[in-house]
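Below is the structure I would like to discuss, written out as structure tokens.
For this view, one protein chain was removed and the others were kept in their places.
Chain lettering (A and B) follows the sequence in which the chains are written, and residue indices restart at 1 in each chain.
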Amino acid sequence: MSTATALAGTRTFRPPKLDRRYLPVLGTMLVFGLMLVIGGLRYDNFLSPAVISNLFINNAHLIVLAAGMTFVILTGGIDLSVGSVLALSSVITATLLNAGWNVALVLPLAIAAGSLLGLGMGVMIQYFEVQPFVATLAGMFLARGLCFVFAPESVPIRDEGFIALTNWTMASGRWRLTAAVVIAALVLLASWWVLHRSRFGRTVYAVGGGEQSATLMGLRVERTKVMVYVISGTCAGLAGVLFAMFSRSGYALTGVGMELDAIAAVVIGGTLLTGGTGFVLGSVLGVMVLGLIQTIITFEGTLSSWWTKIVIGVLLLVFVILQRILTLRRT
Amino acid sequence: MIAPTPHQRQNAATDQLATSARPVVEMTGISVEFPGVKALNSVDFRLFPGEVHALMGENGAGKSTLIKALTGVNQISAGTIVVDGKQTLFGGPADARERGISTVYQEVNLCGNLTVAENIMLGNEPRRFGGLDWKAMRAQARVHLERMGLDIDPASSLDSHSLAVQQLVAISRAMVVDAKVLILDEPTSSLDADEVEQLFRVMRRLREEGVGILFVSHFLDQIYAISDRITVLRNGQLVQERMTADLPQRELVSLMIAGTSDAEVGVATERRGKAMRTEDSAPLLQAVGLGRKGAVEPFDLDLYPGEVIGLAGLLGSGRTELARLLYGADKSDSGQLRAAGSDLKLRTPRQALAQKIAYTSEDRKGEGVVGELTVAENIILGLQAARGWMRPLPKTKAKQIVEAYMKALGVRPANPDALLKNLSGGNQQKVLLARWLATAPKLLLLDEPTRGIDIGAKTEIMNLVSELADQGMAVVFISAELEEVLRLSDRIAVMRDHKKVAEIPTTRDVDVPQLIEVIANGGESK
Partner (left out) sequence: MTRIYKHRLFWPVVALAALLLACTLKRPDILGISVLDGHLFGAPIDILRNSAPLLLVSLGMTLVIATRGIDLSVGATVAIAGAVALTFIAGSHDPGSLGTALGAVVVALGLCLVLGGFNGFLVSGLGIQPIIATLILMTAGRGVAMLITGGQITTVNSAPFAALASGFLLGLPVAALIAYGVFIVIALLVRRTALGMLLEAVGINPDASRLAGVKSKTLVFTVYTLCGALAGLAGLIFASNTMAADANNAGLFIELDAILAVVIGGTSLAGGKFNLGGTLVGVLIITTLNLTVTVLGISPLVTPMFKAIVVIAVTLMMSPRLRGMLAGLRERRRYQEVNA
């Protein structure tokens, strides 16, 4: 039965070769490592447990956003709404809690608001053929407007159950974990499993590789394309809750431009905006790189905060050009 | 080339099947309508287990519509589909596949960014703890690959393999579900002869296993090499169903071509070395050792005014690549072009156009047609591009040019404001020709200008090319149809394996078998 032919070549020993797909992520890892080393050499206490713990604590919500965004971008789409949805979810959380609703009811509701918006955008994109950019732009405006309908001012949260949740930490020496970090880690784990161990996850990659091919392979493309926006919306809703935990308030103007941070993190993490290639763990690395830039600039002291944006821009430029060179060599 | 040996292979068993066995697929009175078009009109089709059934017809005959009607992509407006004795309507390719009817398409419709294993197994993947079991998936994929005679790493990504391997992976995928019916829609169009032979080996094995194979191909030789039965469609209607052994090639062709007798097929001009160069005529363009790594090995070629050079060779032999070098569409990395004795550097199509060289791509849709622009805009595009955007072509002049060329080439509909995407393939090709002719080229490079267009348009285009050469234009003509090349060219350059292997003047005594011989032997017998 098994006749090896000239066409396929004979079975030869292949030295373990690095898969091209991992190169961008490795690049991000390298940058991350370099930044840690430089920071550690340059500043005292840079590599301290407190700083590293804070890196995660301050960015837990962004990790969740980036995880959701990775799903969308892997299919070749984009979700501009996540910053606004995050704000909406945090505002809903704060408003309802202060109205005396039970935490166990409020949090799922806030998250579900995100899922619902995601579903709406997904349906617009898939069934009404509105471009993802436009549909999620509409979602962004809608969520931001709704924020102000709920609460135009910042709403501090006083609910005791919620406060207890935000106060929960796990500490070992000077290492610290908040509930938000644990949740973000769980989201990551779940995203990784879904993307690499489920048919749905592989369909996400397949859609990014070629939508028509995926359809003809009999994969459920339509459902998948709607689902990624639901996932991204849900992640944004969850991130809103995490952000409310972090700031102990809900404010309609939070998360302005955060969608760009999430997109930047995903791109720096090695996911191609054309879809089909990338890893959710890369996106987390991207978030960490962004967080480290902020940390370094804080440590530097003399540099003003706007340098953060410029450095992120430059880093994006470098990564985009590197990715471009990689894809050029592939073809 | 694959030797057509229908009689050796045609066995009595298949004939018997036709009468005794129950067809695995039986479609009766199938009609499919699109708004304003009746794509299929009461077509019958049946497929028996253990046979290769070729579905034949020109472009637009309804082959793909019939396949799509079977797999549930297109809804039928009339008729019944019986599969395995039960009346059925599939909800789509996935549904059809689950119930034993798998399809492999012309362009590999798999995901290049996934691994080979995933491409084969997704949809039927083994699971463990509720998730994909990668190890088992790779192991099972390997078994399916071996069935195709493929020994590749299932964990490698699909796009690291050649098109032929990808095509066989696609068939592996199709067979994962133990398909009773395998539909192969032009699977061979981008394969070379060895690869086709490998595909045929797989097809024969599947046939022995009792799989009914529906095969679509434009290559007559292949049809006769592999098929047992032929169904011919024309304009959405069934023409005939015949056993391959009982249907001579000539008859098949005339069945496929509407209302044309044998004589009419060859109505186009016969040039055959008409252009007689005198000793002192100077070449318009000379390629000296021109080449590009991985595309064409260095070659010499002289192009003279008033002469049609045919490029003959199989698909992928470097025909297109050679033409693209002459046009500057791809950059050469060795040798040079010479015009009037001095070196000519062509880095972009623009520079070629400035030298009065024009090129129509074989990929009409991808590299020629600008669909959402009007016919008129498409015609003046090349001319306008050469002038730059700041010097628009005066309206009256543009109108004159457009009208003149539309009339000369017989573009239908004769409406310059129609969007080009709404025209038929043949008329689109005429519009593209008009685009290039409007730039008044001295050298016209035509890459498969006659592919996929109806016989009438084909004839018109070939006659026109001949006339243009008579008026002094140098023409390079590429076609997969050797008959056409032979008919139209004054001289033929034969390509094989990315190399120019021979140059033959088309005197009266050269015929197609001879040409095939040269292609097959790489010009050594000459």
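The rule is short, and it goes like this: a residue touches a chain if its C-beta (ideal position, glycine included) is under 8 Å from a C-beta of that chain, and two chains touch if they have at least 3 such contacts.
Remember, predicted model here, so these are calculated numbers, not experimental data.
Only one of the listed residues, B:Asp178, B:Glu208, B:Asp343 or B:Glu372, touches the absent chain: B:Glu372. When you scan A:Ala50, A:Leu105, A:Met170 or A:Ile310 for touch with the missing chain, the hit is A:Ile310. In the complete assembly, the contact with the undisplayed chain comes from A:Gly145, out of A:Gly33, A:Gly145 or A:Gly161.
Although one chain is not displayed, its contacts with chain B can still be listed: residues 34-35, 73-75, 327, 329, 348-350, 352-353, 359, 361, 363, 366-373, 377, 381-382, 384-393, 435. Interface residues of chain A facing the missing partner chain: 78, 80, 124, 127-131, 133-135, 137-142, 144-146, 148-149, 152, 252, 260, 263-264, 267, 273-274, 304-310, 312-314, 316-317, 320-321, 324, 328.
Going forward, only the chains that are shown with their structure count from here on.
Averaged C-alpha coordinates put the centre of chain A at 44 Å from the centre of chain B. Remark: chain B residues 92-94, 97-98, 103, 105, 108-114, 118-119, 122-123, 125, 131-132, 146-147, 149-153, 157, 162, 164-165, 173, 194-195, 198 touch chain A in the complex. On chain A, the positions that touch chain B within their shared complex are 1-11, 14, 19, 21, 193, 196-199, 202-203, 205-206, 208-210, 212-220, 276-277.
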